[in-house]
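Note sheet for the following structure.
With one protein chain withheld, the remaining protein chains of the complex are depicted in position.
Chain nomenclature is as follows: A and B, assigned in order of appearance, with residue numbering initiated at 1 for each chain independently.
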Amino acid sequence: MTAAPLRLHPDRLFPADPDTRAVARRLYAEVVDLPIVSPHGHTDPRWFAEDAPFGDASSLLLQPDHYVFRMLYSQGVPLEAIGIGAPVDPRAAWRVLADHYHLFRGTPSRLWLDWVFHSVFGLDVRLAPETADLYFDSINEQLARPEFRPRALFDRFNIELLATTESPLDSLDHHAMIRASGWKGRVITAFRPDPVVDPDYEGFADNLDRLGAMTGEDVGSYAGYLAALRARRAAFAAAGATSTDHGHPTAATADLDRGEAERLYAQVRGGRATAEQAELFRAHMLTVMAGMSIDDGLVMQIHPGSFRNHNTELFRRFGRDKGADIPTRTDFVRALRPLLGRFGNDPRLSLILFTLDESAYARELAPLAGHYPALKLGPAWWFHDSPEGMRRFRRQTTETAGFHNLVGFNDDTRAFLSIPARHDVARRIDCGYLAELVVEHQLDEDEAVDLAVDLTCRLVKSAYRL
Amino acid sequence: MTAAPLRLHPDRLFPADPDTRAVARRLYAEVVDLPIVSPHGHTDPRWFAEDAPFGDASSLLLQPDHYVFRMLYSQGVPLEAIGIGAPVDPRAAWRVLADHYHLFRGTPSRLWLDWVFHSVFGLDVRLAPETADLYFDSINEQLARPEFRPRALFDRFNIELLATTESPLDSLDHHAMIRASGWKGRVITAFRPDPVVDPDYEGFADNLDRLGAMTGEDVGSYAGYLAALRARRAAFAAAGATSTDHGHPTAATADLDRGEAERLYAQVRGGRATAEQAELFRAHMLTVMAGMSIDDGLVMQIHPGSFRNHNTELFRRFGRDKGADIPTRTDFVRALRPLLGRFGNDPRLSLILFTLDESAYARELAPLAGHYPALKLGPAWWFHDSPEGMRRFRRQTTETAGFHNLVGFNDDTRAFLSIPARHDVARRIDCGYLAELVVEHQLDEDEAVDLAVDLTCRLVKSAYRL
Partner (left out) sequence: MTAAPLRLHPDRLFPADPDTRAVARRLYAEVVDLPIVSPHGHTDPRWFAEDAPFGDASSLLLQPDHYVFRMLYSQGVPLEAIGIGAPVDPRAAWRVLADHYHLFRGTPSRLWLDWVFHSVFGLDVRLAPETADLYFDSINEQLARPEFRPRALFDRFNIELLATTESPLDSLDHHAMIRASGWKGRVITAFRPDPVVDPDYEGFADNLDRLGAMTGEDVGSYAGYLAALRARRAAFAAAGATSTDHGHPTAATADLDRGEAERLYAQVRGGRATAEQAELFRAHMLTVMAGMSIDDGLVMQIHPGSFRNHNTELFRRFGRDKGADIPTRTDFVRALRPLLGRFGNDPRLSLILFTLDESAYARELAPLAGHYPALKLGPAWWFHDSPEGMRRFRRQTTETAGFHNLVGFNDDTRAFLSIPARHDVARRIDCGYLAELVVEHQLDEDEAVDLAVDLTCRLVKSAYRL
């Protein structure tokens, strides 16, 4: 059997209608060469600090990608077979992926991986059982070359800015190394305080102790705790951060008075908080963080609504981030009211809200963002960062929120090699959406060009203060 | 810089596919000249009673339009800058709109405003900073002419019937003036009893006193209260009303026995009702109103699910209806059961239900309307009264409810000049939807023509008993 060809069609993801496709092509031509601005993601700053070669195909493209291994797992592949939780021959792991590559038909993983295979590694046959070794050998051979090191790829990918995400307990040493290295690539951090704000986070009490030690503040008191957080925010800002990020189970916010907050902190700090108190503390701290954002100018992101580690047995055996985080229904209207009541009318605050609950797009989020000066909507997130997911986002938010209460695209990924593919998917879907508005005569084409550039970079830079 | 042209393309909002578009054009040709029947809206009957000229562009098109000013506010424009809560030079306010007109790209406000600018005022360049004064001067000059007075526009717009909405405490004097004037335009009222049915309404106790005074009934007793409501319903019917309208925070209904109802009324009347009792009273009164509708034949509308005045500070400074009403998740299946259990099988009742929670379209509302004889679904409402919103409504309700459990279009607007634009958008979207069914061979074209006329006027008139 001859291997099927792997091609990336120049019209991929554009609407089928020929007139609309022609407009989409013209719009896309205006943005295809614009640099990538990636204001939120999870790549490892060590890569750019040390600039060491990446390892093999499996450790780079398979084992860290929870989109990929959860799909294999859902179809009965043990995680150990691909080297998670157990050592494995990387070639054998790669063959497992190749044997199951048909599972990814119709998924965004397929789009991203095919782009990496073809555009980064020059492969021109489809991944399949009979091409597994060709892929594995070719990718590994190329990864050993200087032009495939992290910084070289960063430059080749035309990345203007890349934000990583770190815990307040991170030393930010890798970011310091990057800045000290003389390399021109702009890699900045973002402040993700969950380990020291969420009482249910693993090791919360120890994390507070470390926070105190790092900052010299007395985290035994609420005042010291707040001072420690302010100190770390300042350190992050000094390392280039322009944003914070908050990954709470719900969107609940609260605005406690000082006495209540102090008493609640004492409970939480002492490890005696009930589930309700833990939730209330997280809720209160979102409002506190919004206040600190007004002071120090850091843009605030909230990523709520994921039920983490739904699969208890898997969590016990393999730990966090193993594909068992499941979205839940999320209320925003009542949940955000305390924070918005305090700071929602303050244009100094830039609060970017994400959701995994698409039913809130048109019902809650677009109306909120289309009213409150402080509020903007982040792009389609995680499971919804896909062609259809992005289309639903555009169609369900634009008519109420307009384009200017949105913030362009986030890749939100740890899969560095797929970053250009992800931005390319977003640009293509956006140009297709705008082309539809043009062909339906809702917009003139000059306006659509303007909006395509807005969505690709101008809105990103303004919303994230880059 | 040359101003961009403003054109209204004859094919706007039709599907892109050429075959489908051709069918949509033919269907639209059958309905484009049909008169406007507007069975629910919020225009001011004083306009038609007094027939005075409208003021300037800003006071007519900008300051009363909460779709428009909430978008400006969301992007940091103070409401005072456009004359809300503070005096402003109308020209300066208009320039603010012109400076921010790009915010409306992709929104229905843009469609409606462009139609008004072009079709009512003959403007043929796009609104932009450099055309702000041209617009302001031209619109104001035209508004001063006799052919731009309310009654002249009513006739020019080919309006067959226009319903306004009044409180039971309204004297209906403007409607009486209209009828007495000899003018042929048909402007009717609708009975909106929230001020005397919702214990949380501002001034509820005073409103009850006024209700008693207007009707000569003793509203100290539940029996007197019901008699007063019946009297006002009769007065509204005599003034042409064919419908009532109920704007409750939820869709909860209840069916209390007489003793419970009397005791609850006493609590509510005395201002001692808890939040739960207030909700129960509203719930009970919906069922009571359904019973009165069976007696007096008034069609009943329920508009539930808006969280009013979400932004406390804005409400405090500027009052109601300032763009901070946010939709909430709404349950219908359990909420409506008491009312439907009492009257749902009675075909004498025509109960028209609206929602701001689109997730209920296919799950709850279409199945309920596709079963209960008394129930019909109102069109896509408020935030969802937009091209994509209307498409979602059609696609998510028709397959289960069919077309005949729907009621055609409502404009639901206080923006009088935009009424033809709103009906035109609805007709175009409906014709596009029907054209898709024809091109997919789900309908023959003669059936689609029939349905286009149904949706434009026949279903409206039968559902609203016009």
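Just so it is clear, contacts are C-beta pairs under 8 Å (C-beta built on N, C-alpha and C of every residue); 3 or more make two chains touch, one makes a residue touch a chain.
Remember, it's a predicted structure, so these values are computed and weren't measured experimentally.
S.K.: Out of A:48, A:104, A:117 or A:464, point to the residue that touches the absent chain in the complete complex.
M.R.: A:104
S.K.: For chain A, which residues touch the unseen chain?
M.R.: 4, 8-9, 11-18, 70-71, 73-76, 102-108, 110-111, 126, 307, 310-314, 323-329, 356-359, 383-384, 386-389
S.K.: Considering the entire assembly, which residues of chain B contact the chain that has been omitted?
M.R.: The missing chain touches chain B at positions 15, 17, 19-20, 331, 333-334, 337, 340-341, 344-345, 347, 359, 362-364, 366-373, 375, 395-396, 398-405, 436-437, 439-444, 446-447, 450-451.
In the analysis below, only the chains that are shown with their structure count from here on.
S.K.: How many angstrom lie between the CA centroids of chain A and chain B, rounded to a whole number?
M.R.: Chain centroid spacing, chain A to chain B, equals 40 Å.
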